[in-house]
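Here's the structure we're looking at; comments come further down.
The complex appears here without one of its protein chains, the remainder shown in place.
Here is chain A:
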Amino acid sequence: MKQSRPFPTLITGMLILIIANLMFGAVSIPLNEILKGFQQGSDNYFTLHEYRLPRTLLAVLVGAMMALSGALVQGVIRNPLASPDVLGVSHGAGLAAVIYMTYFPASSIDWLPAVALVGGLLAALILWWLCGQSSSAIKLAITGVALAALYASGVDFLMLVKPLEINNALLWLTGSLWGRGWHQLMMILPWLLLIPVAFWLAKSLNLIHLGDDTAMSLGINANKLRLVSLAVAVGLTASCVAVCGPIGFLGLVAPHLTRKLVGGRHQTLLPATMLVGAILLLVADLVARTIDPPIELPAGLMTAIIGAPYFLWLLFRTK
């Protein structure tokens, strides 16, 4: 790995994985068939165009957004254990989405991201109210995890009371890209506008690392910055959760890995972490689909299997 030029490596890796995601699955499509497959009427058109392409693009977007949201949260809370899913935001958004789907089944699915956003914001507010500003890293994480467990048991309960399809249930409990297509991709597109906002915050995020007082004297309103970044992070997470369910540990692991690769400067960290997040989710989804085809595991399971040990390692190191 070239430490000095991570971007070309990351982008190449992502492209290779995108092609791999298009090639492998229940049916393998050889490389030279893929380009032909995009022309209408060819043998693999349906598989590629209707099924694998939107799913792969979605994996890239969701991975990138989740990772970005994690980087923002870790940037402002200065807590290595923090991330939207550890803090319960993604499960809160998931619970709101499930409540909306079970109790208003007739209403349009396009409102799902907005509903998830409300749920995520509420979850963040509840956490804030329970912990206040002066909590230790570990206490914040415990409260967040407990809240996440509460929301998850709420989802679990609704699923068992009003049984949907089992794949749906696993989707909302662990997160999965199963059965997602162009429509979901369109749903998530407007939320990409949050990404430039995050980049615009990057410089101030660097300064806040120097401590609140220093940042203040350099002309940054620390509390306002915190509020804006957290709101952006919640928005990014909620839109992903509305489409894919709470895919765990992605927002935690990706920023940490990226910090090792490119260092802590947010102008490079934020774009790099998006690439890393996309790569992680592409790998997770690829493994989840190909481990025992045609059975499919939820991608959220794979991220949990990778992410939980990493969380333990972080915990072990945290003073």
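By our rule, a residue touches a chain if its C-beta (ideal position, glycine included) is under 8 Å from a C-beta of that chain, and two chains touch if they have at least 3 such contacts; residues count from 1.
Going forward, contacts and distances are computed from a predicted model.
A.B. asks: Between "Iron chelate uptake ABC transporter family permease subunit", "Carboxymuconolactone decarboxylase family protein", "FAD-dependent tricarballylate dehydrogenase TcuA" or "Cation acetate symporter", choose the name on the UniProt record of the chain that's been left out.
C.D. replies: "Iron chelate uptake ABC transporter family permease subunit"
A.B. asks: Touch as defined at the start, partner being the missing chain; which of A:Leu150, A:Ala231 or A:Leu257 qualifies?
C.D. replies: Among A:Leu150, A:Ala231 or A:Leu257, only A:Leu150 touches the chain that is not shown.
A.B. asks: Can you work out which residue in A:Leu58, A:Leu72, A:Leu87 or A:Met159 touches the chain that's missing from view?
C.D. replies: Final answer for the missing-chain contact: A:Met159.
A.B. asks: Which residue, A:Lys36, A:Lys139, A:Lys224 or A:Lys260, contacts the hidden chain when the whole complex is considered?
C.D. replies: Answering carefully, the residue with contact to the hidden chain is A:Lys139.
A.B. asks: At which residues does chain A meet the chain that is not included here?
C.D. replies: Residue positions of chain A that touch the missing chain: 81, 130, 136, 138-139, 141-143, 145-147, 149-150, 153-154, 156-157, 159-161, 166, 169-170, 173-174, 248, 291-292, 295, 297-298, 300-301, 304-305, 308-309, 311-312, 315-316, 318.
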